[in-house]
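A protein chain is absent from this complex, but the other protein chains hold their places.
Residue numbering begins at 1 within each chain, and the chains themselves are lettered A and B in the order written.
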Amino acid sequence: MMAALEIRGLEKSYPSTFGTRRIPVLRGIDLTVAPGEIYGFLGPNGAGKTTTIKCILGLLRPDRGSIRLLGRDADSLESRRNLGFLPENPYFYEYLTIRELLHFTGRLFCMSGADRKRRVEEVLRQAGLWGREETKLGKCSKGMIQRAGLAQALVQDPEVLILDEPFSGLDPVGRKELRDLVLSLKSSGRTIFFSSHILQDMELMVDRVAIIINGRLVREGRLDELVSRSVRHYELVVDGVDEKDAARTGLAGERRDNHTIIRVESLEEVNQKIRAVHVLSGRIAAMIPVKLTLEDIFMREIGK
Amino acid sequence: MKIPAIALNTFREAVRNKVFYLLLFFGVFFAFSSRFVSMLSVGDQQKVLMDVGLGSIHFFSVLVAIFTGINLVYKEIEKKTIYNILSKPITRLEFVLGKFAGLALTLLVALASMALLFFLFLFVTTGSFAPRCLIFFGLLYIELLIITSLSLVFSSFSTPILSSIFTVTLYLVGQVLWTFQEFKTRLHEPFSRYVATALYYLLPNLDKFNVKNEVVMDMPLPGGRLLAAAAYGIVYVAALLTLAVVIFRRRELK
Partner (left out) sequence: MQAKALALFVALTLTAGALQFHYDTRVEYFADRQAFVALPDGKTLKVLSFGYRNLVADFLFIWAIQFYSATHLTNRFDYIENIFNVITDLNPRFKAPYLVGSWIMGLEGGRYRMAIRLLEKGARNNPEEWIFEYDAGFYAYRDLKDLELAEKLFRQAAERPNAPPLIRRKWAHMVYMQDNLDYAFQLWKEIERSADDQLSRDSAFHHLYQIDFERDKQILKLAISEFRHRFGRNPAELDELRVRGILKEIPRDYQGRDYRYDPQSGTIQARRNYKWKSSY
């Protein structure tokens, strides 16, 4: 199957202030986004997320490497016909109303009048802007601009959507709505590639994720694999066991109030500890499987 | 479809940025200054009125050309709206041409309204109509297109302040470039002569479009000369636009 987006060996550097040398920003990015996927592009600020996206859009010329969108070279015009893009902190013509912006965008895709009218209405509803489309963009709140940006990215009904930091500037309700919208786009077969430095946004919706740090991909894979491979220990919360007894029987752990919290590495060991607790007539208050979060992975990679 | 879309959007921006308020200003300025000047001068009132009118139209339209040109192009980059456009299936060529067409439309509307005001005012005060002024307006429009293309070239790689300075400087140099011909004959060193000659042929010779005097003083304006000036202007604009596209294609939008 043809990949929605395929990046191979992407390298990009910027000239330094005096142009005497070049500062590498991307040091070899490889990633593949399958059609119909929600792909998260995660990294701290300045890691190279926006640079990668600009290379995909043809705003920047890569030093090395190839980028293919739906099987086409990314710098061809054709590839951009099926691409919707929401820039980071989108900034649109202040003097246009939301509706005018959408019509203008539609014109850039050479959409016919009737077609445009229909689609503009659809995306206004999708982005939750219905009834507010006559607002001038200069007077919009940040959240509304974000929505307008999303709406204009959707006008020509693209197969691939690239969203740069789509959650920034949205309140919790807006985040929820955006998540729902992205999921519904996915269910209608669209591919969504989005970047973020906020992990919670990703955990709830992405299929696959790539973590970029310092211009390099440090991890790439299915989210559940990436996370489950990382689930390693359990926490056993034990009540009613005397401290000395506990230490003698190998139930040593962290004391908190009346509880002892014991860190256990495997399920087999869990069973052993439970038996030991029963022997000492103690009680299991809770058993918590501790998974590594994306954040842990992220922090661990940054710390390297 | 795409180029007109960008052009119309640019025009709309100019309109909503209240560029045309300047026209209102022109109208008031023209009305007052011409009353004032014709009060002070004795005799040929129509000549004075035409001088003031054509002069201020020249001045105001150049102002519009320089500042809308730089403002509307640089703003796209500065405010990153250009990302949005170029991430659509739009080539840089289409973008430049669209911008240019929009600016040209803006200037056409601005110039046409000023010209209309001028003719109206002239008719009301002197009861006459001076159709020869249309020749001046036509050539002025070509001059404005050159200025706009210059500002497009400069804003394709420079900051708005520098672009304004470059454009204004070239405009002023362009007005007196004809003196280079004379100047050249005074240079004895061959190298500086070559430089002067090269500059003479490279820089925009805007004096060709300035026929204010000839129009007002009813001096002969042979058609061949007008045609040659127009052809020169149009080719010059085409060259500038090509240059703008070349630079703009190379430009990376960080």
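Definition applied: contacts are C-beta pairs under 8 Å (C-beta built on N, C-alpha and C of every residue); 3 or more make two chains touch, one makes a residue touch a chain.
For clarity, every value in this text was computed on a predicted model and none was experimentally measured.
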Please identify which of the visible chains the hidden chain touches across the whole complex.
B
By the contact definition given up top, give the residues of chain B that touch the hidden chain.
178-179, 181-183, 186, 200-202, 205, 208, 213-214, 217, 219, 224-225, 228-229, 231-232, 235-236, 238-239, 242-243, 245-246, 249-250
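As a convention for this text, only the chains that are shown with their structure count from here on.
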Report, in whole Å, the distance between the mean C-alpha point of chain A and the mean C-alpha point of chain B.
49
As the complex stands, chain B meets chain A at residues 1-2, 4-6, 9, 12-13, 16-17, 79-81, 83-91, 252-254
Help me check something: in the complex, which residues belonging to chain A touch chain B?
14, 54, 57-61, 77-78, 80-81, 83, 85, 87, 89-93, 95-96, 100, 104-105, 107-110, 152
